[in-house]
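These notes are about the structure you will find just below.
As you look at this complex, bear in mind that one protein chain is not there, while each of the others sits in place.
Chain lettering (A, B, C, D and E) follows the sequence in which the chains are written, and residue indices restart at 1 in each chain.
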């Protein structure tokens, strides 16, 4: 795995960015105030690389050009992520033809788990289709060292998988390293073909990926791997699955996952594994880690892993 | 105009209830916090009658059964409005099949006007169709003294005008007095036939209305009346239009309007007019009224007018 | 224990509802802001049954008709609990003749325990006396499936125990199942006869109760049972006491308690026990449960227990 | 009018200090958050003299020793007013025997007036009686340059007028200048003898006052003067009344009042008048003054007036 | 005045960016909470051009690399202004060698004026000296259409005027249009030579400016013009001064000013004037404009004026 020297951006992500509305300590259904944030699985990785590791990042996404879209842009600006690749769609004034995605999410506490309420139907980004984005300009003319997308984007609509593949192919053509976080979301797939479609789409996409990220359940649901049903932070279950995965997808250069044991919404054990060149590396194990808000934990991992790979090329260090 | 003696509810409204997200003093597109409220033109009238005048009110509407829908219900409960007539629609987890309406609205201040960003496409209430609500049970079995709906509900989709007519007809059949606030919203009509369709729909609905409410622009846009283009708080312009209106719609028993002169978002002149039995009555004129947040001002007027009519039957007092 | 089929309300509670003023993370005596809530041991049970379990609930209580009383009503409306049984008392403008109860409560954190400051002297509800409430209309004309009151209400004044007994008798006469949470509060009893009076009152009330709830200390203080002084989550201590209790009060059909081991204000072990037909059932034990705010924990338990009993009649499931 | 040279405090006030709970922009009866402040007509004057004019001030009052009382003490400390003269009363845990006063007050905006809800019945300070405070120590041993009390304190109970007289007499005996703000509050007098009692009490107290403050309505209600019913900021009405007042109370050295014309809760005209040695002096007239929160406006005036008198002895400058 | 076609940035500003701490409605000296913003006279102009007019802007400034500096960077990122030209200075951990500027500012209301408390001594930006910034790279290699700096930056220290002149010269050499807002701040000049030094510095700088902005007092204090002492929104006073100014500085292509009449902190009259090619143009007059927060009003004017000039080259339209 080798990163290019010259490029306008260190990392470009492709995916939805939603306005997150967070009721703080309380519950959504009795809230009177919400704190706003931006978020989106693929974008979070780019933002982490920009703000924690100071790389130059850009996000490819689409918004309706109204006050909510401009608010999410305001957050992306604050995140330091280049907004010049955003596709802006005209506003019809009420959100019938296209919308911006919203995500009401509460944090959970103790025995009450985190709980979200997505309102992301009919969004501008879900309407992206092949040909909408000038990937040649991005990967060819300007240049990108690392490209990241994932299974949430691929599940937004019937057209987004084609956009993901178009982007991944163009990236690899221009020597950009690609990563993909499987992130299986049953609710997104439910209306557009379910798990069967998820596997069809992800199996096709996986052929174009260098760094594949996902937990055991993701590999099972998206790529049809057998699941071990082991709950603890145990690397053996993952080890045999990885062997099978890399056999099927010889293009994978790194495969990585987080391992979590949930004691409560407030206390988790955490660790991570990464496979490279036949070897499996485990991170430090964090036992009884205090959690304030678990949202984006997996994306942070991906962000750190990619940084490590870009810096050292070595999954052992990166994990 | 005579109100029934026995009825389970004093007033029932039909219309969308949205979650309003309010950035306070600031702007939506740079906000980091939102205060949540509920709101909707038709519902606001029922809520005003419940909380300011202590009448028994119920709201007919529809929500997706998720945390956002339950939050709006929580607000309606707080408003004291009966929630038993709400139609709950199953949640698909992401808002592709149906959603709950959202309304980001900022207040304006001085020369900066109030500004909203509606996100109400594809809502559960816009999918209401003839036959979904058991109006016979509401107006017949239980009984209602006053029924209110309006031009926002009628503009939600191709099916909602039929629901409004169905409700108005059933109300009048059972001796319930009906009111309608024209509330012309170009953005809602734009995608479903524009002003031409708005006139077709509202002219049909107007045949079933006892108390018609709207400003001059509403009467022009919705019922095809000629507009005078007089800007000040002047009743002459309205007077001649009213003469024409009641000739075309002899079923109107009361016609009412608010008159506003906007000096700035913070200072307005306000007054109101009401016509009944050939006479035109004017309210006290409020010059240079300080405005904190103008949203719902027209609905409050409708609420007070209806209360006055229910209490006295006399538009002169009511206005 | 059999619940009626036809009834206007599933549950009616009798007790004080106070305005709770909560300084959040900080202390009352240095606060500059308070979040407002409503609360009251007996009412909390009805509210839980309404909002968590969607039963139809009403609260019998009394308020002075001023802005504070109307604020508590606003909270009860939001809670979905029927406010039509509230007795409203005229306001003298300053709270000399009657007041609404206030409760300043801080949450505690770590080794700093939760701490409250009650301001509930001379409240409208404490002035309730026999004959003030038309129990025949409530339990007879309208019908109620379950009636709940408790030892806090009984400790408010010299007249409230009589109201509790009047209500319990009327409830049972009309086939309504009754529950009572002993909730011994020394500060309330101190000025009106102390523990001796508390026992006299509670022993009399206990004769009319089907489902008796209380922790070991409550049974000792209110009903004169011997206390074991075992601190841990241990059911043996409770077991022998229960045997004695049900011998003295053969009318008890279910006796239940929560067991708590307080490691700190932030971490508790929790469990619960319920006795029915000679058998003692223990809930799942929750070890090292993270606590955000302990207020109302016992009331939530009562709420869940009653729901379980109403749904299944089986204390084993309910607990 | 001559002020002493040596004294421990420049000003001492006697009156209730309440915890004010302020819902901000909104209404009390729908609030979810309150900002806390301290306030009390007599105390406000001392605090203004301390924080705006840096005099050494102390407050004589009484609190129940609980978290609410300690919170008000915390505010008084912040106000820089000496807390060593506060009488602390034991807490009974629930506020049956004595309480601390609370004052829920909303600000008003535009045509909606400011509105308060006092909860000050049965407070520790209203139970103050002759002999409770060691006035000899305060005025004799330590020395005070100016003593201020008022008609709110005198209306708290049957015993507080005697405390006021006891203090005023002791003050004058030791050469301390005394002031009194009539501040007629009908709600306070209603339960303890009404306007007749108010006049009896205030006429007696007035004999011991050097600087008498009040608006026209106050002089009418408290001292039985004839009222002119002139609404505007007009000094003629006040002029003739003052002539009569100083004839009846030759002990008055200065008589002062504020004149307000209320255009709305947000816009008022303000001015003030002061009489001294037969001459009437008028302040600058402030037309269309913007008001954020009117509470304490009169007390601020008294504070500034007293400072001016202490500094210059000249009412013309002071006003 | 002609703007270049090719350039990396439309506008670059040079000046300090401070963290503003804003107590909201209240006063700094009794605040318990502050809202944070970023601000700085020169930067505000660039930010306005970026966020209101969507031009590509960059800010030249310097920060100490600590959490406060990074917070200001976070605000600049949110403002969409390019942060790549910021000079980062090492942190000594306590701010002895260099600091980041802070500005505590309250808004004023009614008769209480806005009031600030600057804490900007010894800042990193005040230590900028000739040679620190590679202006050739900025104006030559990359290209800039408009460069803006002003009299606040020039007053920061003995070295900043040289930096301003170095930048202005380099800008003009590369065909970049330059603007300068005089913004006279006596407190900044007090310690480094007073008004005499201010005039010496500004007269020198003025030789390199195309668009000069300032109110009458600024021209008097900074360039030694005679002041008319006319208070109202009157253009005659300014007219004769402008004639003199442009005679002395023939390099000025546009001279502009705001005219304000302060009725109170909450209500101002506003207008603006611009001179170009011998003609004086006046903006719309805004009478009795409601003001929420006046900070940055002049910078907003400069921002709009520059945009108008860049778009049309015509001061008549721009003003």
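Here is the rule we use: a contact is a pair of C-beta atoms (placed from the backbone, for glycine too) under 8 Å apart; a residue touches a chain by one contact, two chains touch by 3 or more.
All figures in this text were calculated on a predicted structure; none of them were measured in a lab.
In the full complex, the chain left out of view touches A, C, D, E. For the options E:29, E:129 or E:311, the residue in contact with the chain missing from this view is E:29.
Even with one chain removed from view, chain E keeps its contact list with that chain: residues 21, 27-36, 66-68, 70-71, 73-74, 92-97, 99-100, 102, 104, 106, 115, 117-122, 186-188, 190-191.
Residues of chain A that touch the chain left out of view are 78, 286, 289-292. Touching residues on chain D toward the chain that is not drawn are 74-75, 77-80, 83.
The rule is simple: only the chains that are shown with their structure count from here on.
Our note on geometry: chain A versus chain C, Cα centroid distance of 48 Å, whole angstroms. Separating the CA-averaged centres of chain A and chain B is a span of 43 Å.
Looking at chain C, residues 32, 74, 78 sit in touch with two or more other chains.
Touching pairs of chains, sorted by label, consist of A-B, A-C, A-E, B-C, B-D, B-E, C-D, D-E.
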